[in-house]
Structure formats: structure tokens, C-alpha cells
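Structure provided below as C-alpha cells; questions to follow.
This part shows chain A:
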Amino acid sequence: MNAVSVLFRREMRLAMRQSADSVMVIAFFVIAVVLFPFGVGPEPNMLARIGPGVIWVAALLAAMLSMDRMFMGDYEDGSLELLVLSPVALEFVVLVKVLAHWLTTGLPLIVTAPLLFVMMNVPTEIWPVLLMTLLLGTPVLSLLGSVGAALVLGARRGGVLLSLLVLPLLIPVLIFAVGSGDAVLYGTGAKANLMLLGGVLLGSLALTPWAAAQALREAVA
Partner candidate 1 sequence: MNNTETILSMTKHAGYVWPSYGIAALVLVGLVVLSLRALKRTRAELERIEAQMPRDKDEA
Partner candidate 2 sequence: MLHYFANPTRFQRLSRRIEPWLLVAMILCFAFGLYFALFSSPVDYQQGHTVRIMYIHVPAAWMALFCYTAMAVAAAVAMIWKHALADVAAKATAPIGAVFTFLALVTGSLWGKPMWGTWWVWDARLTSVLVLFFLYLGYMALRDAFDEPGRGARASAILVLVGFVNVPIIKFSVDWWNTLHQPSSVLRMDGPTIHPDMLTPLFLMAAAFQLYYFWLVLVRIRRELMANRTRALRHRQAAA
């Protein structure tokens, strides 16, 4: 357990010293959303209608940007081999990396989201639900992203490939998340969607560390 916290502190320290990476992800997120009013017109009702979906899609793409770096640095400088050889089970290494990734990209995305809700004229009554979906959904992005990031280590065109592999798998998250907002507006309540999203989160929490660890072992072999 001590070793896990040592690893976690190192991950956070590295992320803090390279905080420009996180800032870039947030900047991309904001810019991607801000482009939509220019694309579809500034009509407030239209923006309110597409707002939650646009914000979620932008969050998905922004998270993709940061994913391929989850293991890349350690792979390139040889640290990954040593992590595989460390006494910590590789599945826990993956979980720590995922947690650090979420704290440095997922969480900032959630904090920025209300600003975009305002700009996209998203009705205030669905704010709490949308924030809740981000809270449940963004960890899934990091978890499934860890599998993708581990798989493309050493591949040609890894970054683009990663999007092709991971984005189709993330469609359920998008559907459940945006559906929650709609459900509140239609008066059916978002409980079912949030439960489903929670289920997806638990499922990926159980399965993805194993798959990512397996992929990492292959990458250094």
C-alpha cells in the first residue's frame, strides 16, 4: 500500500511540474465548445438544445488528446519496464495512473463545465445532473483510455489510432450522459441514466485495469 502511495505522489508531482499539458486540454475543451455557436448560429434555444451534447462530445475529444501520454513517457524512457518489475501489481499501477490522469484532466474538465453551461445557455435545472454525469463518466474515459493508450505503445501513428480504438467504445457513456439531461427536461427523472452510467463505471473499473496491465506487459516484452 505504501508503494502505491509513493507511485501516486510521483504521478501527481510529474503532472504538476508539467501542468501546461492539463491547461492545453482545458483550452481545447473550451475552444471546441465555443466553435459551435459560430457553426450553428447563436439562437439561444438551439444552443440550449444542443448544449449538453456538444459539451460532452468536446469533453470526450479533449480527454482523447491527453490519453496517449498516459504511459508514453514511461515507455520511452524505460520507466515502464521498471514499473512492470516493481513489487506493485501492474493492475494497481494502471489504477494509480488512471486516477492521476483523471485528477489532472477529468476533474479540471468538470470544473470548467459550468462556464460552458452558461455560454451554451444550458437550462439551470439540468446543471446538477450534467455535472453528475461528468463526475461518473469522465473516470470511464480515463479507464478505457488506459487500455487504448497501453495498446498503442510502440505503434505507428499512435495518437490517431487511439481515437479510432477508444471512441467507438465510449459511445454508451455519451448516450447515457446526454440522456440524463434530456430525461430531466422531459420530466422522467435521470435516475435510470445515472444508474446505468454508474454501472458502466463499475464494470470498467473491474475490467480495464486487467486489460491495460496485460497490454503493458506485451508492450515491454
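On the choice of candidates, all candidates are chains of the complex that A comes from, given by their letters.
Following the convention adopted for this analysis, a contact is a pair of C-beta atoms (placed from the backbone, for glycine too) under 8 Å apart; a residue touches a chain by one contact, two chains touch by 3 or more; residues count from 1.
Just so we're clear, the structure is a prediction, and the values are computed from it rather than from any experiment.
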Which of 1 or 2 touches chain A - same complex, any copy: 2
Chain A - residues contacting candidate 2, complex: 144, 147, 151-152, 154-158, 161, 164-165, 167-169, 171-172, 175-176, 179, 182-183, 196, 200, 203, 207-208, 211, 214-215, 218-219
